[in-house]
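Note that one protein chain of the assembly has been removed; the remaining protein chains are unaltered in position.
Here the chain labels run A and B in written order, and each chain numbers its own residues starting at 1.
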Amino acid sequence: MADEESGYVQARFTTKQKRYAVPETPFSVPVKVGSQELNELISSLLSSNESEVSESEAENERKFQFDFLIDGIYLQETLDKHLRLYNISTESVVEIEYVEKHPTPRPDNCLLHDDWVSSIAVCKKCILSGSYDGNAYMWDFNGTCVLTFDEHTAPVKSVCWINVDDDVGVFISSSQDQSIRLTESVDTVAVDSSKTKFCSGSWDKTLKIWSAVADPSASDEAEDDGKAKKKQKTLSNKRKATTRTPLMTLSGHVEAVSSVLWIDQSTVCSAGWDHTIRIWDLSAGVNKQTLNGSKVFCDISYSPLSRLVVSGSTDRHVRLWDPRTTDGAVVKNTLTSHQGWVSSVAWSPSSEFELISGSYDMTVKLWDTRSLNAPLFTMTEHQDKVMSVNWTLQTSILSGGADNQLIIYDISGGGWRTRDSDMEYQSADTT
Amino acid sequence: MGTQRVMKIVRAIRNGWIKPKKDEKADKPRYYLIWDKEDDQTKPRHNMHIPAPKMKLPGHEESYNPPPEYLPTEEEIAAWEAMDPDDRSQNFLPKKYSSLRLVPAYNKFIQERFERCLDLYLCPRQRKMRVKVNPEDLLPKLPRPKDLQPFPVNGIYCKNKLFMVYKGHTGAVRCLAVDPLGQWIASGGDDKVVKFWEVCTGRCIKTLQCGGAVHSIAWNPNPSLTLLAIVVEHKAVIVNHSLGDKLLCAATDELIESYTPQGEAGKESGVQWSVANEEDYKNGERLVIKHNKVISQITWHGKGDYFASVVPQGGNKSVFIHQMTKRRSQCPFKKAKGLIQRVLFHPTRPFLFVATQRFIRVYNLTKQELTKKLVSNAKWISSMAVHPKGDNLIVGSYDRRLCWFDMDLSTKPYRTLRSHKKALRQVTFHRHYPLFASASDDGTVIVCHGRIFNDLMQNPLIVPVKVLKGHKVQGELGVLDCQFHPSQPWIFTAGADHLIRLYT
């Protein structure tokens, strides 16, 4: 069967998406084919399979796009190269799984700022962005600026929602003017799932845990904004000097902390310039685990689905870490395609395999961890460094950059259904 | 249980005589990354330390199947056995076994290990001069690139994107200084401004108008002082940059204002101290020290109170040492010996390095005497940097040389590198990593690995590792300054093409 010259291999096609199932009988497939040809094969199988379906629908079916996985790894080259690369025997039947192709991210909207966009936070109703002009902005999804907060006197570095109810939203923002006082130019904040605490990491090498519960003294100053009724809380209001003190200070990093996040109620994960990712147990207040890397970390993200931490570093690589295992490789995988510092990363809220990364090389990339060699998509709309990416809602990816833009990508796609509009957009783009 | 007994236990607990059982988990892990960085700040306990010599490696005679000539004859065996064990030239008798299976356990194995242990802790160590030196040993063994990591790269694959560019200057960038914590950099140039940048984003945080080309800039090495020294033509200006912690900024201002004049004693002619006028004060300028002639360089002492300035045209008064808190200046030398190029404080000891066109003199400031005179074989020295441990010095020159001095070895260069095609503008050491770099007018920066061993017998290892390209040459000028990041293996470079780059 494995005649190298003529090259045919027995393949069985399987899928988890029932509606695209094809017969389980093995097919003899030439080894020289890539995913393009396999796509045609599956489409033809599907159309022959559902011959009873009306003509027009069958026509529609033909437009299906699939991706192919062998042993959980995306097929990106021709079949024979892939099999050789991963040392898969061509003598037995090769199981090929196929999934519907991921819809192409489509730039949907662009929110123009006056200055660099440093951070993005998203809730169901609106988008919050922090900018280098010292303001935090609130936008609705149509792209109109609803509110501007100008409490800070220096660039806002990080924004985060604390609580979003129907009409009241509480968020925190941190800035280089040391708001959330006590720390030196707070760089990063994260809120835990129960919305009662938040954590901040800073250039002074420490992590601080703060209470986010509105205690009377702080909420006194909450200013009601008549129009949107957004409550805003300033943690260090110099005028009234109600300075809060952190519940806990965690020190252990030997250099600046660049990113923090909550894994669960009592576990915080932080990454820093000292090449380490540290996991902290808050109940004991100790550094429970340390993952040692070799490069400076710019950002980390944790997925409760895959239970992996993804990191972006200054050496252009995106790395996957598993904080649970204590054996085997430290870095589980390395994703390499960016050409500059990877400034921010974010896991998909719905898929355990997908993640996005933004880099100073002006691109945002969408990755699938089953396809380690190349990203699924590269978005090149930004004109300058990408500072921040966000993927809170399943349907949209947001990215903000030094070109003062906050771009919203629509990935709801719905596969072929939006393909037409997609095409339109592309043609408009090229003209 | 009686009350007395309870009271006794309570007292014992209060006084810490009885301790609750320790929580095993709270302890440090048994093993962790103890050498997580090339950080050799812990010094060896004293410089007389002699590492234990390694054990002699076995020769052919120790083989289980040696060439026949090594086998002893019967007389030799008898003689060996008759000898006192201490007098034997080797502690075993060569023997041949026809197959590996037949080799028995060596009955002295444990004893020999034990003797080695005794040697290690009971034997006095003494340095002996080796009479015969094998010339092969002197040849440097070039290490593999992987073992030289980390160093900055500008990857071939990356097409000039892996480095950060700090864009904003409108003239050649003459000088560059990095904040001791590595969060900010400051740069000054021909466009008469000083700009402050955020390192990790490439953002220009603020711009300071100086009213003259800025030729030298130095960040105060003390992290608790938010100060910077800038040279603008005749003036040396102390600036509070007000970046970072507000409390520190305020404390720094307080420190400067706490000065009380102390009469005319210690006044030195040729310099004049004054407080910045109101408008400049708002911009951050605090103190201005006016010199008679143009200043070429300014440098801080490691503690951050003293700083030195160089006035090349100043004749007998071409080097000044200033004390910021007392606002006084001093000219340490009565007579100028040649045209002074650069001065530098020793990182730990009260020494001052003074580079003239061809020589470097090392002065002891407390004893006020010349301790050493290093002879470079360069024609015109342009720059100088001292290793953070203080025993090694590198010097760059306009005639394309880079000389490494090991001051323990000799007053002549230990090694001279001639890798640049044009004049060197700046040389610098990394604070933690064994790296040094040189910037040149040919538009490149060369990064070298320079490891110093704690073992005095081993000479420094110097290997050039990387040529960093990217800056354009403009009017004969290439890269004018380079500085390492204080904690990462990154290097900032300032070019005549108006740009600052960061190679990571």
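One rule holds in what follows: contacts are C-beta pairs under 8 Å (C-beta built on N, C-alpha and C of every residue); 3 or more make two chains touch, one makes a residue touch a chain.
As a working rule, contacts and distances are computed from a predicted model.
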Notebook entry, point to check: Which listed name, "Large ribosomal subunit protein mL60", "Pescadillo homolog", "Vacuolar morphogenesis protein 6" or "mannose-1-phosphate guanylyltransferase", is the one UniProt assigns to the chain that has been left out?
Noted result: "Pescadillo homolog"
Item checked: Identified contact with the non-displayed chain, of B:7, B:33, B:247 or B:409 -> B:33
Checklist line | Hidden partner chain, touching residue among B:7, B:79 or B:103 | finding: B:103
Notebook entry, point to check: What chain A residues would touch the chain not displayed?
Noted result: 292, 294, 315, 325-334
Check: For chain B, which residues lie in contact with the unshown chain of the complex?
Finding: 18-19, 21-22, 28, 30-35, 38, 40-46, 48, 51-52, 54-55, 57-60, 62-70, 73, 92, 94-95, 97-101, 103-106, 108-114, 116-118, 120-126, 131-132, 134, 136, 139-149, 153, 155-158, 419, 451, 453-455, 463-467
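Note that only the chains that are shown with their structure count from here on.
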Notebook entry, point to check: Whole-Å distance, chain A centre to chain B centre, using C-alpha means?
Noted result: 40
Margin query: Which stretch or stretches of chain B touch chain A in the complex?
Written below: 25-26, 32-33, 36-37, 150, 155, 158-159, 161-162, 164, 181-183, 200-203, 244-246, 487-488, 504
Margin query: Could you list, by residue number, the parts of chain A that touch chain B in their complex?
Written below: 116, 118, 132, 155, 177-178, 184-185, 203-204, 255-256, 258, 273-276, 284, 286, 290, 292, 294, 296, 298, 314-316, 339-341, 360-361, 385, 387, 402
